[in-house]
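Let's look at chain A:
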Amino acid sequence: MLYLIPLLPFVGFLVNAAIGKRLSKTVSGLLATGVMAASFGIAAMSVWTLVGQAPVDGVRAIEQSYYTWLSSGSLQIPLAFRLDPLSSLMVLVITGIGTLIHLYSTAYMHDETDAEYARYFSYLNLFAAFMLVLVLGSSFPVMFIGWEGVGLCSYLLIGFWFKKPSASEAGKKAFIVNRIGDFGFILGMLALFWAFGTLDFQELASKVALLPNDPAMWAGSTVLTAATLLLFLGATGKSAQLPLYVWLPDAMEGPTPVSALIHAATMVTAGVYMIGRNAVLFSHAPFTLEIVAIVGVVTALFAGTIGLVQNDIKRVLAYSTVSQLGYMFLAMGVGAFAGGIFHLYTHAFFKALLFLGSGAVIHALHGEQDIRNMGGLRKHLPITFYTFAIGTIAIAGIPPLAGFFSKDEILWKTYSSDHKVLWAVAVVAAFLTATYMFRLLYLTFFGDRRHGVAGGHGAHAAHGTPDPGHGTPDHAHLHDAPGPMAIALIVLAIGSILAGFVGVPHVLGGGNQIEAFLEPSFRAIGAVAEAAPAVEATAEATAEHGGAGLEFGLMLFSTLVAAAGIGLATVVFLRRPQIADRMAGQFAGVHRLLLGKYYVDELYDATIVQPIKKVSSGLLWRGVDAGLIDGTVNGVGLVVRGWSAVLRRLQTGSVRAYAMSFFVGVVTIVGYYLWR
Partner candidate 1 sequence: MLPEPTLNSYLMLSAVLFAIGTAGVFLRRNIITILLSVEVMLNAVNLTFIAVDRFRGLVDGQIMVFFVITVAAAEAAVGLAIVIALFRHKETLTPDVFTSLKW
Partner candidate 2 sequence: MTPELIAQLIVIGFTFFMLLNSAAVLVYMERKVAAVIQQRYGPYLVGPKGALQPLADIIKLIFKEELRPKSADAFLFYLAPIISATAAFAAFAVVPWGADTDFSTLAHLLFLDKIFGFTGLAHPIRLAAADVNVGLLVIFSITAMGVYGIVLAGWSSNSKYSLLGALRASAQMISYEISYGLSFAAVIMLAGSLSLATIVDQQAGYWFGFIPKWYIFIQPIGFFIFLTAGVAETNRAPFDFPEAEQELVAGYHTEYSSMSFAMFFLAEYVNMVTVSAVATDLFLGGWHGPFPLPDGFGWVWFLAKIFVLLFFYIWMRWTLPRYRYDQLMEFGWKWLLPAAVLNLLVSAYIALRVGW
């Protein structure tokens, strides 16, 4: 009954899309939330049965095939779902957090008209359905359905306020950038099919596992490397890594719950999931893994630095998301697949929490997003403040909150797998994370109310009237998050506190259960332990010789780093704000560079967009289309017309004449054949 998990949200989508206009907000909202909740329940049950299962050579999986979707030659693709530890974790995250965010949205979107409201929830449900297909799919094509579907939904939801130019622009940008990634993804799939003749994850894994595993380049692995690189390109597109991250910050044009669900918790992690899902493949392509790790860590740093100076509350969170995703890819890159997924899972909690918190703030301030116009909200929005604070601490990586365990796991794995440099950079990134997150916290909630600061209303105007609550901001009374939103916030906050404890490392006397739980998903069925990823193995090895002491030390160190970051933020942004300005003055260049996001958008525009425009308008349109194609078509038309003017004379319109000619033909042909 796995199919029910995606099917329920889909049904919700159908209903809301079809008759949503005529439903009241309460009904359509409850419907959407209800199906998500139901789907969560079913997911929970299925996972329970899965856990209850006796592992077959160390692997538990529920596989259900529904019908043969594609069948041509050796390509046999059943529409099949597989629930194994990895996908079960994902399913729980998606349905669980999804449900909360739906609940949150019922209050958050309440100012929309009934039709818009229904449209919003239909998109949201559709997204959930596709995301679930993505994670449940047992083969690349099935995953690809979800992959494309979530892309579509993210496009629709980013451009939800399509009347606002910036929103629709952002939607298009997201879609196009993702297309580039998807192109890579498709090519990767094809390469794999060409090389291994199957697209089922398990079969691929077991086939790859049989290849001899040496880092040296040899025939089999070039293909594998190429394929994995292409797939990784797809991942960078979907999960907003360098160089394709540019769409995510703009995606903040969408409603905040959407940012929370799609652009923080679930969709953007699809790339990570995909790599985890194909752990065996990637771990047999060490080169790719290196690339992944480097890209990841660089992205983490890069985004962190940008996040440091952004003033839009949601954009800060967006960049932090990018950098956290960078962490996950780093983990994947160093072969700490479990670690990556672990971080994905915790990140889902606190990032969703943070976004929803920011949403609550924006909601309270009637659409104000510029943190320079906030401050001192601590007193007015207690619930929001506390939950947001919890989230911030969690992401900063302060024990014992969720972020700490996962991030530290990654750092340790990085270090222990002899990626010292990467480790260093990652630590810096962690430092930055702590800093800018607390900057955000301070500027938003502490100090006293500022508004009308230069650029503030400029930013405000830039975003038009983004989130609900139009009209002039009324600061007289600020209402805290209403019921549903509060519930969502609190639940997520609790989650951000506790989520980490499933992965308490051995050093702290915890038995890293989540790793044990997930580990089978990164092995090839049948291929025994020796086929387990080499990098993983080496990691373990170093873990042995490195010893517990070292690990503990590093753990302490990273915690201190985080604390330092927090301290810095406290000093600069809370105690003596003027320092910040002075620094900005001193390093004006750097500041401008960061504020301009390294001018990557402009770079792309100059190097890619404009040339393409030139070529297509100049050559393709005027030359090929207008000249060649139209010319040919018209020419054919002219010729035909000319001839028909002559030939139509033969058409007398008299039945008898036609019969006659036809019959002459008959007689002649019969005669001819008799003659020979």
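Behind the choice of candidates: all candidates are chains of the complex that A comes from, given by their letters.
One rule holds in what follows: contacts are C-beta pairs under 8 Å (C-beta built on N, C-alpha and C of every residue); 3 or more make two chains touch, one makes a residue touch a chain; residues count from 1.
Everything numeric here is computed off the predicted structure, so don't read it as measured data.
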Options 1 or 2: the chain contacting chain A in this complex: 1
Sites on chain A touched by candidate 1 in the complex: 648, 651-656, 659-660, 663
